[in-house]
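Missing here is one protein chain; the remaining ones are kept as they sit in the complex.
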Amino acid sequence: MVRRYLSAFSAREVWEMKSKKVFVIGAFALALLLGACSSSSDKSTESTPTESAAAFPTEDLTLNISWWGEQEAPGATKWLEETIALYTKEHPNVTIKHVLQTTEGLVPAFEAAAAAQSGPDIQYFWGGIYAQQPGWDGNIVPVSDYIAEDELSHYINAKMEEGFQGKIWTAPWYVNPSFPLLVRKDILAANGLEVPTNWDQLMNVCDALSAKNITTIAGGVKDGWFGGWIYSILGAQSVQSQADVINAVVGNTKFTDPEHAGWWSKLEESKKHKCWNDDINSLELYQAQQRFVDGKAAMTITAGPDAPNFAKKAGGDEKVQIMAMPAWSDGPLAGKMGTTSQTLGITKWSKYPEVAADFLKFAHTSDRLNAWFAATGSMPADDRFDLTQVTSPSTKALFESAIQGAPYLENFIPAKLDTDAVFKNVQLVLKGTMTGPEAAADMQDQMERLRTSDRKLVDNFTAWAK
Amino acid sequence: MKINRGIRRSPLEATFRYLLLTFMAVTALVPGYIMFTASFKTQEQFLRAPFGLPLHLSFGGYKSAWTNNFPHWLLNSFLIVTGSVIATEVLAALAAWGFARFPFKGRETILGVMVSLMVVPPVVLLIPLFQLGVELSLISTLRLVVLIYVGLMLPFSIYMLTNFFKSIPESILESASIDGASSFKTFKSIVLPLSGAPLATLAVVNLLWAWNELLLALVFLQNNEKKTLMVGITGFQSRYSLDIPTVMAGMSIATLPLVIAYLFGQRFFIAGLTAGSTKGE
Partner (left out) sequence: MTLLRGKKEVAGVEMRRRPLLRSREAALWIAPAALVILFIFGYSVITLLIQSFRYDGNWVGFDNFSIVITDPLFHIALKHNAILLITVPILVLIAFVLAITLFETRRGMRFFRSAVFLPYVLPIPVVAVIFGQIYQLHGALNVFLESIGLDSLAQDWLGDPKVALGTMSSVIIWKEVGFGVILMLAHIISLPNETYEAARIDGAGFWRTHISITRPAILNTIVFYGVIEAITMVSWVFNYVYVMSNGLGGPGNATMVSELYIYRSAFQDKAPELAATAAVFLFMATLLLMIAFFRIQRKSIAGTFNK
């Protein structure tokens, strides 16, 4: 009874005092605190404590979802609209609208909403730092305040990427195995080559194919994103865990230390062995991947959720093998598929966070999980998803590898370091105007600068590491 | 337009001239040609022959370019351009008349400063105006964008109209004030009718600028349904970067109104843009 009153009170109070920022933060924090206290004492019940605490709102309400993902998991829009339709059938007073953002526009649109303290109720975030930062900035409420721990524990990568001081910021939605290497077995066979199982073998394949003017790996770095991918699949191989990366960010170690610098030299090596298409610097990522489908390259790297689609387009399991990047080091993560989950979070200004959370939970019911796989061919971020329905062996292997995969490094460095050091230097190394060690040194310089210009960085990351 | 010429030249010089001009024309026209022809091809056709004419017209590009938000973008561009151009015309005409008609102390300085504001990079204004827009909940509203556009277009507009108004013969104005007309009446019934051409020219110049503007629209119109055509097209490119015909079709639609206006209104375009510079001669 008391709990119900408190939650209702906080929702209304927040709405009325929307313009007084400080007061809102204070009131909300108080409400959360009280809400959290009440929910933590109820772990044994099946439904979430806040559900029983607050009756589902009966008035007409609208939820807005701002998201991304159709770009890497085609079919997502269809699934989302279906899910919305099913949910609103069960809850007729709820209207849900959604907006698919562009890749460049996703973050700026959210920043604008955050500055205005109004906008979507549910917001899409890439994992790791991309979900942590809005939490640190106070723009989202932790989903762990509205979804019980045992439910959240099934969400893949929730703790590793979105965990912060006992909270989980956002709810994983679908898994992004990061990043599969797609190999055209037929092209290799036609040239008398076998699928490489380690780095040196890969370099040999590059030599052999480039001698015949065949592109080994098709890539495009003009728009930058690919650089981050390469960092993750090569860089992860020499660290022990994501904690190593965070340590370099806060300054306990350096990006020029061997475990962080080694991969740059490997990248340089791949250029020397002519692994890449010669126009990698003037092509955008999606344009380059098309070459693989067209049979003009032996390999490419795709977004995890999209890999099965690419494989199918290029000829199916017979012709295409999906695998992790061959290992160049013997670190614990080498040869392992990276894993990250793309997530959905609840914004701080949402008037109906409990409804938003309910919708998120609805997305994890088994019917919806299966529907996601059917619509997109990619894996939903829930370990309750029944893998037996995955018939393609390569896809199944891909999914399984992503459940206990290596951390996706790009998600554990500041976003600015990613664009300014990783994207940029990958472009330059692949162009041949920068060496591996130079790239590592530049990354370290940028990190040092960033620690002074972003004055909250060290504190936030240090707290995250704990 | 009489062209001063008449000096006999060697035929070699004529060849050189035509060669240069042809090269220039080709360079100027080829990109537009590529855009337009690509919009009617399929992806494979384009990749195989970027320069060739489309073998048979394929409208797939146009179909997928005309997505559910495209009409909104078109409408938004139209509304913003109309609103800001009209507002600028009115405000600039009033102010220019104030500068032209009434000599007052510091007139030149104030006018000079106003006109020099053309030099300020829009990005400098972006951040404070954006934050203000956020506080006033005016982000993703067309009105704020119109206001900012007007502010940016005013300096040049005032300058151009002041130049023109000052050139209206005093005798015409004299006769009006002898009749007892107030300066507002003079303005309305004598000056405005005379100003048809420069006002039209100014409108066209401003229309061009506002239609093509990207940066401010990008920042102030976050909501997908409120974006202008330019912003929508820019985002287009990354989402459909695989599908060149679609991108080119979108571009063609975005450019078409301007090209048509340009072909029919060349005189105004050119006259308007030269207005600011040729000084009284």
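In order of appearance the chains are A and B, and numbering begins at 1 in each one.
Here is the rule we use: contacts are C-beta pairs under 8 Å (C-beta built on N, C-alpha and C of every residue); 3 or more make two chains touch, one makes a residue touch a chain.
Remember, it's a predicted structure, so these values are computed and weren't measured experimentally.
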- Message: Using the document's definition of touch, tell me which of B:Met24, B:Leu136 or B:Leu192 contacts the absent chain.
- Response: B:Met24
- Query: Which of A:Ile96, A:Val183 or A:Ile280 sits in contact with the chain that's absent?
  - Reply: A:Ile280
- Item | Interface residues of chain A (partner: the chain not displayed) | 104, 107-108, 111, 137, 221-224, 278-284, 415-416, 419-420, 423-425, 427-428, 431, 433-434, 449, 452-455
- Item | Sites on chain B contacted by the missing partner chain, in the whole complex | 1-9, 13, 17-18, 20-21, 24-25, 27-29, 31-32, 34-35, 50-51, 91-92, 94-95, 97-99, 101-105, 107-108, 111-132, 147-148, 150-152, 154-155, 158-159, 162-164, 166-171, 173-174, 183, 194, 197-198, 208, 211-212, 214-215, 219, 230, 233-234, 237-238, 244, 247-248, 251, 254-255, 258-259, 262-263, 266, 269-271, 273-275, 277-281
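Simple rule for what comes next: only the chains that are shown with their structure count from here on.
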- Per the touch rule above, chain A residues touching chain B in the complex are 71, 99, 101-105, 108-109, 112-113, 115-116, 118, 223, 284, 286-287, 290
- Task: Spell out the part of chain B that touches chain A in their complex, as residue ranges.
- Result: 130-131, 134, 137, 139, 222, 224, 235, 238-239, 241-242
